[in-house]
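Please see the structure below; I have some questions.
Note that one protein chain is taken out, while the other chains of the complex remain in position.
Labels for the chains are A, B and C, by order of writing; each one numbers its residues from 1.
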Amino acid sequence: MIKVGIVGGTGYTGVELLRLLAVHPQVALQVITSRADAGTQVSQMFPSLRGHVDLAFSHPDHTHLEQCDLVFFATPNGIAMQQVRALLTAGVKVIDLAADFRLQDIASWEKWYGMTHACPDLVAEAVYGLPEMNREKIRTARLVANPGCYPTAVQLGFIPLLEAGVIGPDSLIADAKSGVSGGGRKAEMAFLFPEAADNFKAYGVAGHRHLPEIKQGLTRVAGNPVGLTFVPHLTPMIRGIHATLYGKLTDEVDLQALFERRYANEPFVDVMPAGSHPDTRSVRGANHCRIAVHRPQGGDMVVVLSVIDNLVKGAAGQAVQNMNIMFGLPEDSALNNVALLP
Amino acid sequence: MIKVGIVGGTGYTGVELLRLLAVHPQVALQVITSRADAGTQVSQMFPSLRGHVDLAFSHPDHTHLEQCDLVFFATPNGIAMQQVRALLTAGVKVIDLAADFRLQDIASWEKWYGMTHACPDLVAEAVYGLPEMNREKIRTARLVANPGCYPTAVQLGFIPLLEAGVIGPDSLIADAKSGVSGGGRKAEMAFLFPEAADNFKAYGVAGHRHLPEIKQGLTRVAGNPVGLTFVPHLTPMIRGIHATLYGKLTDEVDLQALFERRYANEPFVDVMPAGSHPDTRSVRGANHCRIAVHRPQGGDMVVVLSVIDNLVKGAAGQAVQNMNIMFGLPEDSALNNVALLP
Amino acid sequence: MIKVGIVGGTGYTGVELLRLLAVHPQVALQVITSRADAGTQVSQMFPSLRGHVDLAFSHPDHTHLEQCDLVFFATPNGIAMQQVRALLTAGVKVIDLAADFRLQDIASWEKWYGMTHACPDLVAEAVYGLPEMNREKIRTARLVANPGCYPTAVQLGFIPLLEAGVIGPDSLIADAKSGVSGGGRKAEMAFLFPEAADNFKAYGVAGHRHLPEIKQGLTRVAGNPVGLTFVPHLTPMIRGIHATLYGKLTDEVDLQALFERRYANEPFVDVMPAGSHPDTRSVRGANHCRIAVHRPQGGDMVVVLSVIDNLVKGAAGQAVQNMNIMFGLPEDSALNNVALLP
Partner (left out) sequence: MIKVGIVGGTGYTGVELLRLLAVHPQVALQVITSRADAGTQVSQMFPSLRGHVDLAFSHPDHTHLEQCDLVFFATPNGIAMQQVRALLTAGVKVIDLAADFRLQDIASWEKWYGMTHACPDLVAEAVYGLPEMNREKIRTARLVANPGCYPTAVQLGFIPLLEAGVIGPDSLIADAKSGVSGGGRKAEMAFLFPEAADNFKAYGVAGHRHLPEIKQGLTRVAGNPVGLTFVPHLTPMIRGIHATLYGKLTDEVDLQALFERRYANEPFVDVMPAGSHPDTRSVRGANHCRIAVHRPQGGDMVVVLSVIDNLVKGAAGQAVQNMNIMFGLPEDSALNNVALLP
């Protein structure tokens, strides 16, 4: 059994990790920390876990995370980077679900996240945890930077096109829509039900922290800097991301075959039949990314539709997938449930 | 492996059965019928099942259900009663998720359901599939009448009080609220998103088919005819039933202890701590019924709050629970997943 | 033109007052205060008001409310009672949308609201602003206590029955369901979209502040203390209250005629035809209360269904109705719009 600790278990990615790990056959949950809620039973805060998780939140100052085999950070940005070095030194593996280790360009990270980075050398070591790109590196990584939710949906949609070099890389567009849980479990006015329900809006058009992360990933794939316009939108649903991606075709190619070939061996990327329109609920609670590729009216614009559950493939599910890879377990352990539909 | 067939797999209880059975370690799904959609891949209609269910809908006239060990009927009312005798004769066990075998009083059934019953003798044999009442009978049953969704939530809330004889049985009130999936996967105007969203309404106040079913069950428990006012409401959510139950206390009793004792050994009934308010999402996708019991201001009115997922404990999950009992499997096989929260 | 001021204009009742008053032909909006947002344009916070309201929020310490003819308090509880005396002295009329002047029993108020009341003598003077009960007193009132949202829906449903003395007053039940805006525009975890959407729960079963307010009103109507069990529920919709009321019939009576007669001259109470199930959206944005009365299966239980928009008839609309009465205007001024359906 793998001894697992979770730092920061009271947010949506925290409870989602618990939902998945509670039924993982190879995981022994050791400790969950929360500074604010230390002493509270986890199942009191999240009654869905009654009968499944029999732990209380621990105060982070009085826990011995170094006795774990693996620690997940489900914390706000800037926390993991303070603690990772000690854990790695103690031989503990780490998966950070926040953004601390996602951007290789430290200056860029410090600009977008508004703080000084505590351990640039570990950023250099960290592996970006998108298994569809980096599975082999993840296998041997000590420190995995789990991708953001938008970046997962957007990169998986563009990768086959950029790898094949069949779209112009200089004016990509990602028009992305997210459920409200993407904003986290924070008492912010904009996320109140009466504000967010029966409403739709864009946000962060001038610039969003996931923009440099996506550009970094797509630049690696394309081999050259890409131009990307990224517009996120807040959608009145709990979970789900739908990325609608636009690129200009520069070559004749069988798009459907290209996508099917690229993801033929990927357990969690499902290329839908030609002409499909994946809906977000088809992955609700599941770790799959479902993708469809279109070429409207046979013109030169490629339209890719890519859906994930932002809390699963976009966060906790992908983290568990990375854990499975790091520990040599079947990649779909605890991840083979069917999406909840309706 | 138990060979399982499903008649009528295109409704919400059908796809929910598939979601659960697809990961059941002891089930081999043999056949799913649909008259209207014969030939269509199940996973084409329900993309959430891609990679999990590799069957096409069969035409009911060309299937050999008698080769199954167990057949679930997830059909409209009045279908199962036409086919059950032949299946039983062939040695197949049957669980009917519709209402054909729920009411022992044939005249009452014919009045509420508006048709002549095809096999009153089998009604007499059928076991009402509420494990918390009838577990031993279910174990040896050939034919199980799976309870309705409202009746499950309401009966589980009243049972401890009526068994103990501590409330007056003549003026019970069940104010029940259901998500829209309770109406089935039917293209009816009232269930359209623009009609049902951001809206709340009662319906069927004059009389609802679940009324005689609940009264029959509670009468058995109380040992005498009960008086019940049942008001169902349509709630703008996909899944979930919340029953708010009112009864007049006739005796001093420790209500919390009474409920905890009654359900101490029930794997799927969770008595919450005193003072709790269970929310429907705490059972979303799970087979649990969560219950809290209150006595406001220490008066003589007992208020019970009982929540289930109408498609799981209120339909497909309870059917799988019954199957597990009938075939001597662990009762929670395929039912131990954690509710999807948020 | 009536010079109107609003204290506390940044909550949901505040913006709703603005929506209604912006098109009121006899109102000149003079001032809107907000301590936290002084200086901010109202239409910047609420873009729906762009082109309709050209005011900025004023700091309460630098406003001259005494120059208004009428001041609405759309503040948290406990604010109005600090300021009302000075305004009344200056000849300004006041409508308090909070609870400061609703309960005549000061001790009870102090217990339920957890503070010492600042002006018990003014409570004695205040008129409870339910026009269907107190229209004549409202006409000449200086100070009106605008009723709570639940109390409006519940009292309007019980009044005809209690006035006629046809139900037992000792065990009334009000099972009430509210949209999330009833919780106010406050950044609280429980009201976040991912917490409140696709979910249903009871709350405050042990005791809710609207309980003594409803009991006070019904006791006046019945002429004797009433027994009431009141269970509020949080419903995944933005606006709307649906009260389902239960009472035991003690007399034979034509219920439909009783209700129609009682409200024959009420412009904002609509008794629906026998057998109706009013839905909350039929009053979305409108000042109407729609009511239906049932007697299921001809038994002795009366079931009343009563719906309002909690922000209109349950708050700002009723306040404007009271203003219209106090200033001798047509009672439906600014209140004759049609509900937004769908």
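Here is the rule we use: a residue touches a chain if its C-beta (ideal position, glycine included) is under 8 Å from a C-beta of that chain, and two chains touch if they have at least 3 such contacts.
These numbers were taken from a predicted model, which means no experiment stands behind them.
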Selected from C:R239, C:R262 or C:K313 as touching the chain missing from the view: C:R239
Residue among B:L70, B:V84, B:L143 or B:V180 touching the omitted chain: B:V180
Which of C:H117, C:K177, C:H233 or C:R290 contacts the chain that the document leaves out: C:R290
Missing-chain contacts mapped onto subunit C: 12, 15, 18-19, 22-23, 46-52, 181, 185, 197-198, 238-239, 270, 272, 276, 278-279, 281-286, 288, 290, 311, 336-342
Where the missing chain touches subunit A, by residue: 171, 173, 175, 177, 179, 194-195, 197-203, 205-207, 227, 229-231, 233, 235-240, 242, 244, 246, 248, 275, 277-281, 284, 294, 296-297, 299, 301, 303, 305, 307, 342
For subunit B, residues in touch with the removed chain: 12, 179-181, 185, 187-189, 191-198, 236-239
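Quick note on the criterion: only the chains that are shown with their structure count from here on.
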Same vs different contact residues, subunit A with subunit B, by half of numbers used: same
Distance from the mean Cα position of subunit C to that of subunit B, given in whole angstrom: 39
CA centroid of subunit A to CA centroid of subunit B, Å: 36
Per-residue overlap in subunit C, given as positions that touch at least 2 other chains: 179, 194-195, 197-198, 236-239
